[in-house]
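Removed from the display is one protein chain of the complex; every other protein chain stays in position.
To keep things simple, chains are lettered A, B and C as they appear, and every chain counts its residues starting from 1.
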Amino acid sequence: MTTTHDGFPATRRLILKGAGTVALIGLGNLPFSLVPAFAAANDKYPEDAFKQKGDADAIKALYGKTAEPSDKVKMDAPEIAENGAVVPISVSSTLDNVTSITILVAENPNALAASYRIPEGTLPSVANRLKMAKTTNVIAIVEAGGKLYSTTKEVKVTVGGCGG
Amino acid sequence: MRSAIHLASAALALAMLSLGAAQVAAAADTPDPAADAKAFQKFFTDKFPKVKLDDFVNGPYSMNEDMHRQWEEKEQFPPYDFSLDLGKEMFAKPFKNGKSYADCFPNQGIGIRQNYPVFDEKEGKVVTLELALNRCREANGEAPFSYVKDDMAALTAYMAFTSRGKPFDIKIPSDPRALEAYENGKRYFYTRRGQLNFSCASCHVQNPGERIRAEVLAPALGILNAMPIYRSEWGGMGTISRRFTTCNSQIRGVPLEPQSDEYRDLEYYLSYVSNGLPISGPGARP
Amino acid sequence: MRKSTLALAAGLLIAGAASALAENSEADFKAAYAAAEAANKQAASLHNQWTTTAAALATAKKAADGGNFDQAVAGSKEAEALAKASIYQAESEKDAWKALEIH
Partner (left out) sequence: MASTIRVRATASGEITEVQALIQHPMDSGYIKDAKGDLIPPHFIQQLTFEHDGKNVFLADWGPAVSKDPYVKFSFKGGKKGDDLKISWVDNKGASDTTTAKIG
């Protein structure tokens, strides 16, 4: 499941930053056929996973397996959240065949915050804003080729997002 | 901890009550707003040599890099967008009598926010934009809005938006009452109040860029240019009135009524000393 | 932390007043409460009330409603001390504010 095109990761990252046409031509050469077809459109809401307390249980409920750390999962999150109610977090990956991206906040009342299905043709990159109850680890999971990869970053929270 | 220190000093001051009134030499200096504004702006540019004058309107975001990045991310699709759209809609919608907000303001109300507050020489008082909006409503048979809630924030958000980039241009006419209002506003700004014994200046002049408990304090210079604001802490929009009243209660003082003379004068002073800095509202704040 | 400093400040202010070890009656509470309210009213006329004064008054009232007049009197005295401190603050700031002004 490793990258077969040397230029691929760099190229994709450039695109995400809104770079120019050179990069676009590069992407045009991608072998789309490698990406498995997107599952049914009527995906069920993973209620059970959102009810789990800790991050490990939530990952298990959602995927039924565990993740291994990978430097091919990139997460951008602030060092200190200006306010726990609105913490901007973005996740992207240089892995191929990404089918989902999930973000967990370890010590929130329920760790699972958001999970995104990435169909064929959608880039493995997402940005969102999450609530954090307190200083804790944020875990990003990328599902690629049926395996789970993760990265973790601690975000300091001085004003909790769960207060009044 | 900080509050404890201030409290102790308040108590100490009280203990000295019997020693007689404070003997601050009342220097009979004549008010000079233009010199005040110059000194005020110089104070901040000296204190933060890396921050450009116009950037002070971005409040705490101008002082801290990590926060600046979070702000940039938020500005991509700012949380005040809904309020701004609502304000635009409200502003365009005629009252029951067929008139509209545009009829109450110069230039139909577009691109004029930087001129408020104005000193009304007929009334002999300061008139803020929020006050003018409610007077407009009442003159046209509509009930006034709450000064601290969403409708007023939406309207002022839209009006600020039409003035973005225009420098504050507050005038003090040669009317002794105008000068008095300005001086009263200045006194309010520097007067310690509340159980914490803080003045507006304690936080926003002496400690901008510092964290108090968790928040990074905004500099007083340019603080009103960004109003109204979507505050993450509030989970919503707030007007200048909301900003003033919450500041007062945070220092454990009982807030005054929104648009009371003191607050109007305070807004007059604080806007005047930011003359020349661009309107950046509506803004987003932590 | 806050509570203890508040008590300290209040303690400083009440210093001198005889500490009431004896049991307080409803009449004692009413007198103490009225004194606190009067001081708070004066603070209001100076546009300088403290939120903590109102909170102390409310606590005192609640204690009195529950028949705990010792606590009610103590609460009223704390409220009065806070109100008096806010009055003092307003009066001393009439001139003291100038020290902070940027020139």
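Quick note on the criterion: a contact is a pair of C-beta atoms (placed from the backbone, for glycine too) under 8 Å apart; a residue touches a chain by one contact, two chains touch by 3 or more.
Please read these numbers as outputs of a predicted model, since none were measured by experiment.
> From the touch rule at the top of the page, work out which displayed chains the omitted chain touches.
Counted over the whole complex, the chain not pictured touches A, B.
> Looking at the full complex, which residue from A:M75, A:L95, A:L130 or A:A144 touches the chain that isn't shown here?
Going through A:M75, A:L95, A:L130 or A:A144 one by one, A:L130 is the residue touching the chain not shown.
> Out of A:D43, A:E79 or A:E154, which residue would touch the omitted chain in the full complex?
If we include the chain that is not displayed, A:D43 is the one touching it.
> Thinking of the whole complex, not just what is shown, which of A:I59, A:A113, A:A140 or A:V155 touches the missing chain?
Of the listed residues, the one touching the omitted chain is A:A113.
> Give me the chain A residues in contact with the hidden chain, please.
15-16, 18, 21, 24, 27-28, 38, 41, 43, 45-46, 50, 85-87, 90, 105, 108-110, 112-119, 121-123, 125-133, 161-164
> Across the whole complex, list the residues on chain B that are touched by the chain not included here.
Chain B touches the chain not shown through residues 76-77, 79, 81-82, 85-86, 89, 235.
Definition applied: only the chains that are shown with their structure count from here on.
> Would you mind checking which chain's C-alpha centre is most distant from the centre of chain A?
For chain A, the chain whose C-alpha mean is farthest off is C.
> Once you find the CA centre of chain B and the CA centre of chain C, what distance in Å lies between them?
Those two chain centres are 31 Å apart.
> Two or more other chains touching the same residue: where does that happen in chain C?
Counting only residues that touch two or more other chains, chain C contributes none.
> Provide the residue numbers of chain A that touch chain B in the complex, in ascending order.
So the residues of chain A touching chain B come out as 78-83, 85-86, 88, 90, 127, 129, 158-159.
> In their complex, what parts of chain B are in touch with chain C?
1, 3-4, 7-8, 10-11, 13-15, 17, 21-22, 24, 26-27, 36, 39-40, 43, 186-187, 190-195, 197, 199, 201-202, 205-206, 249, 252-254, 256, 262
> For the complex, which residues does chain C have touching chain B?
It is residues 1-2, 5-6, 8-9, 12-13, 44, 47-52, 54, 82, 84-86, 88-93, 95-103 of chain C that touch chain B.
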